[in-house]
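Only one protein chain is missing from this complex, and each of the others stays in its spot.
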Amino acid sequence: MVESYLDLRGKIASRDRSLREKVMSLEEACKLVRDGDHVALGGCTLSRTPMAMIWALIRAGRKNLTVSRSIVSTEGDLLFASGAGARIVTSWFSQGIVWGVSKVMRQYTETGRAKFEEWSHMAMGLRYRAGAMGVPFMPMRSMMGSDVAGQLDSWREMTCPFTGEKLMLVPALNPDVALVHVQRCDPYGNAQIDGLQFMDIDIPMAATRVILTTERIVSNDQIRRAPDQTKIPFFTVDAVVEVPFGSAPHECYGLYEPYFGHLDSYAEATKRDPEAGVKQYLDRHYHGPKNWAEYLGLLGIENMLDASRRGRSIHDD
Amino acid sequence: MVESYLDLRGKIASRDRSLREKVMSLEEACKLVRDGDHVALGGCTLSRTPMAMIWALIRAGRKNLTVSRSIVSTEGDLLFASGAGARIVTSWFSQGIVWGVSKVMRQYTETGRAKFEEWSHMAMGLRYRAGAMGVPFMPMRSMMGSDVAGQLDSWREMTCPFTGEKLMLVPALNPDVALVHVQRCDPYGNAQIDGLQFMDIDIPMAATRVILTTERIVSNDQIRRAPDQTKIPFFTVDAVVEVPFGSAPHECYGLYEPYFGHLDSYAEATKRDPEAGVKQYLDRHYHGPKNWAEYLGLLGIENMLDASRRGRSIHDD
Amino acid sequence: MTDPSPGAGYTASELLAVMSGRLLEDGQIVFAGVGIPLLAATLAQRLHAPGLTILFEGGTIGPFIVPGELPPSTNEQRCTRRANMLLTITDTLLLLQRGYVDVGFMGGAQIDIHGNLNSSFIGDPQRPTTRLPGSGGGNDIASLTRMIVAMKHEKRRFVDKVDFITSPGFLAGGESRSASGLIAGGMYRVVTDLAILGFDEASRRMRIDSLHPGVTLQQVQDNTGFELLRAPTIGATEPPSARELAVLREFDPDRLYTA
Partner (left out) sequence: MTDPSPGAGYTASELLAVMSGRLLEDGQIVFAGVGIPLLAATLAQRLHAPGLTILFEGGTIGPFIVPGELPPSTNEQRCTRRANMLLTITDTLLLLQRGYVDVGFMGGAQIDIHGNLNSSFIGDPQRPTTRLPGSGGGNDIASLTRMIVAMKHEKRRFVDKVDFITSPGFLAGGESRSASGLIAGGMYRVVTDLAILGFDEASRRMRIDSLHPGVTLQQVQDNTGFELLRAPTIGATEPPSARELAVLREFDPDRLYTA
């Protein structure tokens, strides 16, 4: 369950980590993801979800992925229903508390067609962090005693050699691929993230390959003017894709809030017959459009303007 | 060597962590440091050294402190020679590579009058990090096999229960007091640090009490306009002291570079008779001035202007 | 759920928010979940606890929520308005582990006699009737700090033993929590629309501490799936004031969380 240190180092050693341009299209970036890969998603719940990349992977017909994320929202429904995702590893999975329990998540997990593997939220964070640090585990003080731990077998307990206290050791998570959406990065992959960071500093450092989608590509000169704002270093990154509104209908801090109306209608559409509802949604929004702009068109210009107005209001202070 | 978890929690539980003003003078802040305390210093080598607070502690006659820092420069000499510091825990201790090996450090350690306890640099960082995370140790992959480990007894080796690999476990370091100098913070202690962060995010989180010195105090409103720039949260902080040029003759990123001429003359003065030289320096610069402004006056206005011009040149890009 | 006092002029959710908000003290640091906890903490901050610091799991320290703009979870930009600091989720959860948090404050779907919470599975976890969204930060919060839980008082939610311990209370009671390695924190209060409940110091069994206006002990017991202990003196809570309700409604004008 934890890769050997030499294997992990070997994977990094074989990557081209030089300062080079790596701008490409969503379709080209898809080639960095293979069926069966463990794909970690940046963002959390409705925030900075790498939606455009998920959209492209579903369109490309990727299968049997294990997907991990801090908290999973509608993208989890779509990964399950499209067949792209076979297993989701996370601390919480539903559309969002205001929409009740996801009927699609229930449909797929209760029938055993897909797996939802539950860890505590801090365990998810510390698993990525151990992966990012190059150690096989992190010690922590929660999850012990609970059935969350009880249903998993890939952790260990230890008695601390310093204090004699009982500790939970959670295994490092080193995803095959990380998908992270950011406000801006340069063509080399130096990324600056505004607002909430979630687990998006540890995830790219833990992963073997990293695909960044970004609201806009800025020059390397601009990055170098404020190097203390860079959150992801270029040498961890393998692909940079410029995708405006790349998290829609979720939010991107400072730029747009969630498209609430769209999310309400998604919840409504998947309520009565979750499977048919989500399939229709995929046909219309994922397989129908010829490109991302057409997808955004389906979400509606007025809704885009409304989400943007709300999103930018964060700068009013 | 590692405190029990309940003791550590008890110390935090007893602190007033409410959003309250805590602005005071250097002299008042001294009262938060007791003889024999473990005092961790922020910054590194010549950067953002909490010099004004060290100056105040030496003037106040504090004794027998254990002092830890990532890398120790001239402040270590002064702590030893004043009798304030009895033991220094760090990865590297000398004035700086361009001035050769510190004669004062040599004088005090070689005669056994003071102790220089050496850890690897990453070990120092991970000891603070473990302390900041509330776990008794961090696993790591260096220091094994070396005499750096061999001369210490407060670490453990373990065989990883996941991979079978050998790992070094370094003990959490939870200092009694942390001294950190920042570019700006509000009266509550929300601090924003520009440029290099060193270990100054983990250190205040690991400590039991925190004294911030700051180039300037800004309003809480200003902090709240860019909360993603805050690096130290107010509730870890016990004292805020406004001290312009609070790191002089060391540097503060973006504001002033080191006073190189002064550091050259310090090196010269402590070369032939280190003990007499450093005592004279302490008398003149530490015990002589009636306040911090007078200390700065001794360093010289022209030197201050020169250090500032060089310091601000970082914003020319 | 039935409103315990029809005609009282407030909903059960509003009662919950008011009663749990009153348990928070000025100067405390509160780790608040979305929904009732967020509303209750904001209410406390505006009324009796101006120095209360709210933490959100998504990475926010000390925000001020804007009336009428409640966030859909604790992980969106609405949570960050006028915050003192933003940090990563992992580092936010580590504040619990480091001991900086006075109170963890969550909602609950199912609770048992020892305060264990289930938000993962209804029925056999191997073949569940309902797969619920899971732990989120719940397990960490309940493991690492003193907990207040706000939930509706129904027999199917107050069960003798939860189907699955997502967020640990006192586990099997007695010393079993600390024996499992959870040496800090623990369940402090359960606030419902009927009563405020605590836990017996030795057995760690749930206990009625005080009753809301117009509620009887029998009524509480009837809505509970196990036998409740009773505090030596049972208190009577003050009904929500007009001021409390007004502030609450200012924050949630659309009744997103207080319908």
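In this document, chain identifiers A, B and C correspond to the written order of the chains, with residue numbering beginning at 1 in each.
Throughout what follows, a residue touches a chain if its C-beta (ideal position, glycine included) is under 8 Å from a C-beta of that chain, and two chains touch if they have at least 3 such contacts.
Keep in mind it's a predicted model, so treat the numbers as computed, not measured.
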| item | value |
| --- | --- |
| Neighbouring shown chains of the undisplayed chain, as defined at the top | A, B |
| Hidden partner chain, touching residue among A:26, A:71 or A:132 | A:132 |
| Listed residues B:19, B:54 or B:105, member touching the removed chain | B:105 |
| Option from A:233, A:261 or A:289 whose C-beta touches the chain left out | A:233 |
| Missing-partner contacts on chain B, residue numbers | 44-47, 70-71, 90-94, 96-98, 101-102, 105-106, 109-110, 116, 118-123, 125-126, 128-129, 140-148, 150-151, 157, 165-168, 195-202, 251, 253-254, 257-258, 260, 311, 314, 317 |
| For chain A, the residues touching the chain missing from this view | 5-6, 8-9, 12-13, 16-20, 132-135, 188, 190, 205, 220, 223-224, 227-228, 230, 233-236 |
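Criterion: only the chains that are shown with their structure count from here on.
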| item | value |
| --- | --- |
| Apart from chain A, which chains still form joined groups through touching | one piece |
| Pair exhibiting more inter-chain C-beta contacts, A-C or B-C | A-C |
| Gap in Å, rounded to a whole number, between the CA centres of chain B and chain A | 38 |
| Between chain C and chain B, distance of the C-alpha-averaged centres to the nearest whole Å | 41 |
| Two or more partner chains touched - positions in chain A | 140-141, 165, 167, 195-197, 317 |
| Residues of chain C whose C-beta touches two or more other chains | 60, 80, 82, 86-87, 94, 97, 183-184 |
